[in-house]
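A single protein chain has been removed from this complex, and every other one stays in its place.
Up next is chain A:
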């Protein structure tokens, strides 16, 4: 944890904030959890940067997959899970394709997202997606613009998914209920007042 100073001047304090990393910032269990969920030897990252160099998200944002690997290795759990960049991975798997240590950084990110969910750290749009899947079976449900486009292409107005077979929606809901996904999404959004 950053050490607090007291200059009686908030602005100065922010500027002179201690940003060192101390060993007691580290939670070794975090690395173990990440490894277990991701099934990749995240501790073997040697920080070459191939992943960030391959990442389509990196040049468009402050998201650096390599830094998440590093935070995983060091057990910087709070820093990793509270970083909004965690949600900027597109899961394209380019990094996983090229990592010379044969790791799966994408799966590390997915593991961290799962762990973040346990602390209720989830961006709104992900929670809304949960609600949409629960209600329609789709993260991005069909809409009229799409329907028109499909017709133009000679397709049915709705695809052969839950849109055509709504009787399967209760099955999906059952799975999601088991993991309390909808319940939690509703709760978190309600707490945020959305």
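Going forward, a contact is a pair of C-beta atoms (placed from the backbone, for glycine too) under 8 Å apart; a residue touches a chain by one contact, two chains touch by 3 or more; residues count from 1.
Everything that follows uses one rule, which is that contacts and distances are computed from a predicted model.
Participant: Quick one: find the hidden chain's UniProt protein name among "Sugar ABC transporter", "Anaerobic glycerol-3-phosphate dehydrogenase subunit B", "CoB--CoM heterodisulfide reductase iron-sulfur subunit A" or "2-oxoacid:acceptor oxidoreductase subunit alpha".
Facilitator: Cross-referencing UniProt, the chain left out corresponds to "CoB--CoM heterodisulfide reductase iron-sulfur subunit A".
Participant: Using the touch definition up top, pick the residue from A:102, A:144 or A:167 that touches the left-out chain.
Facilitator: Reading the full complex, the residue touching the unseen chain is A:102.
Participant: Since one chain isn't shown, list which residues of chain A touch it in the complete complex.
Facilitator: Counting only chain A, the missing chain is touched by 46-55, 58-59, 64, 66-67, 94, 98-102.
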